[in-house]
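All protein chains but one are shown in place.
Read from first to last, the chains carry the letters A and B; within each, the first residue is number 1.
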């Protein structure tokens, strides 16, 4: 960057103010306040929309008015401030919500933190609810989020590194890790990838996620996006890196294994057999929601011979007057289900419940009565949907539900053989995936993962997938 | 990227190209539940029963049997005709029962049934039975047994008979095994229609894959199965206490433990001799007169039962030899233990003339809840 002379402050106060206001494009919410401090004019500049006026009053104006000493620096000794000299820095500081203090005959500006504390209180995350365990969740502020983690991990090894991305968004990305557990190569790789983000205008954590993932085109998420501090802390202990994007209420965890998408922090908080049960249940839910519709279609269209005779007739009875091919039925039902789900998410929660009821009862029973979709298909798709909702991470849940579609097509073409081939490809894809260089689908160390101390000190996991 | 490409390929190309060649929707299938074969004027008469269900709304349904027959020179010829009666592809994948008329059963069954084993579609768990007295297809016209549709009812009847040790467990699959087993014959249940009801009336002895015409009467069946060492859950037998067959004069017992020992002895004159020892432990279930049984009385009873069973088993063995049906698998035992001797026999002509000594020994170990 070439520093031209005009970019530095001069000793002329009025000229400085003029330059700054022009630098800020004369924005209307840039306010000035002029006070006199030891017979010198002092100007406070701030963006009215960002700062906390009370804090300016308490932390800046009243110390200055008390006239404890002649120097501004000493008067402000109780407040945190930085010295700025260039116009560019000043405009950035203003844009970020700092208050700029300019003094007569001084070519330095003081930038004082007086950001409005308007932020959401720490509430439980709506997306990852638990019955047992902590009820705090991340909020839209990286430093509050980091503080939630710091409270859990009171160790000097907890390290935070900041990056800034975007010339317009100028947003903060925080990389947190535990120095002793993290794999240095992995950390290096992650930082490298985040470094590439700095030229991008980042607003959504999906952008960060895409940068972090080894295969962004895979349908499976390779970074875990969580709103729960306990989950993030657990992963930190296991050697993962947690990335926060400021103004996003979630943490991105990488490297992460496929299995951790099936775990809820609540599991680890329970007795080992409860833990085992819920883990198995989620495994089952995963398998069901991927394969059940395909299985049903394969049986219906190809392999009715495998059904016991009573089930065969029950099934036949339910599909007897349905005019559609089971593939069509499945597609229609899935679409109806996604519509209902989408509708209830978009609507306010009171109305959403009505939509749920109307959808489930009215559409569900009417669709069967009019013989558009068979009873069994409604049951199959409902089980599929419920199974996918059991998966604690929303991203994975949707992925899994959609992963059943290719299998449905294969099943409708080749029956069980199609399913077998499809599952083979899925399996290989999962095995192939890596998350920040670590294998995505670890060979399950099931027994170890059910001991409650499993989250402590597992250095061995931080190995490269293709060693 | 390659993954996406493959996904697209799988999703779009396959269903478009294919048209799903082998699709056979559950709705279209016409499923035969019962099949029967009779012999009529030197032609095979096949009869099938297809169960149709009629939905009556909200889970309530009714059913009716669609029964059709066809005649032809082979099974496939009749099936071709039968297919013409139904609205969809006919499948035997859910058949419960295969019935043979008496005349048909006396033919070489294996060669007739080849179709069932050669095609992968038919269900091999179907029960098999011979129908005596009437044409096999007549049984189907009863429509229902109890509340079960006819084919299911027949399946249940035979299944129950297997559990009561009237006949050994048998399906189309075991039939295929025994068709090709040298030195071992098998038994098929015999069904009889009595009024509106159907019962298992005995065990038909099969010789050389054809029904011999001889059968073991119902009350001797469990004993035969004990001799064959192929009994079911429950083995109950009765014996007359005195020689006279008079009212309320039977002791009944449940077999609790069986020890069977078969020994084949070579004799110089090219005819094996068989020693069959059966040690039974029984528990009394009926005794004429509720009285306290003394040890002495029990000993007497043991003697009576032993004598009776010995007599009856001799009778059974004679019947099998008369039917030339080696249900005990003596031939197979010889084949396995003494292959050279087996080579020298013509088993079909040898079996009726060999000497089979049976010795049944009964011990009463339990008198039930009453002493």
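Here, a contact is a pair of C-beta atoms (placed from the backbone, for glycine too) under 8 Å apart; a residue touches a chain by one contact, two chains touch by 3 or more.
Everything below uses one rule, namely that contacts and distances are computed from a predicted model.
Student: Between "Ribose import ATP-binding protein RbsA", "Fumarate hydratase C-terminal domain-containing protein", "GerAB/ArcD/ProY family transporter" or "Dihydroxyacetone kinase subunit DhaL", choose the name on the UniProt record of the chain that's been left out.
Tutor: Answer from the UniProt record of the missing subunit chain: "GerAB/ArcD/ProY family transporter".
Student: In the intact complex, which of the depicted chains does the undisplayed chain touch?
Tutor: Looking at the complete complex, the unshown chain comes into contact with A, B.
Student: Thinking of the whole complex, not just what is shown, which of B:75, B:124 or B:359 touches the missing chain?
Tutor: Residue touching the chain left out of view: B:124.
Student: Among A:17, A:35, A:402 or A:421, which residue is in touch with the absent chain?
Tutor: A:421
Student: If the hidden chain were put back, which of B:81, B:103 or B:181 would touch it?
Tutor: Of all options in B:81, B:103 or B:181, contact with the hidden chain holds for B:181.
Student: Any idea which of B:22, B:76 or B:355 touches the chain not displayed?
Tutor: In the full complex, the listed residue that touches the missing chain is B:22.
Student: Touching the left-out chain: which of B:33, B:68 or B:93?
Tutor: Considering the complete complex, B:93 is the one touching the chain left out.
Student: Among A:253, A:305 or A:412, which one is in touch with the chain left out?
Tutor: A:305
Student: List the chain B residues touching the unshown chain?
Tutor: 6, 9-10, 14, 17-18, 21-22, 93-94, 120, 123-125, 169, 171, 173-174, 176-182, 184, 332-333, 336-337, 339
Student: Touching residues of chain A against the unshown chain: what are they?
Tutor: Looking at chain A, the ones touching the missing chain are residues 302-303, 305-309, 311, 414-421, 423-425, 427-429, 431-432, 439, 441, 443, 465-467.
In this text, only the chains that are shown with their structure count from here on.
Student: Which residues of chain A touch chain B in their complex?
Tutor: Counting only chain A, the residues touching chain B are 217-218, 299-302, 304-305, 309, 312-313, 315-317, 319-322, 325-326, 405-406, 409-410, 412-415, 422, 425, 429.
Student: If you look only at chain B, which of its residues touch chain A in the complex?
Tutor: 1, 3-4, 6-7, 10-11, 14-15, 18, 20, 22-27, 29, 31, 33, 51, 53, 55, 61, 91, 93-94, 96, 121, 123, 152
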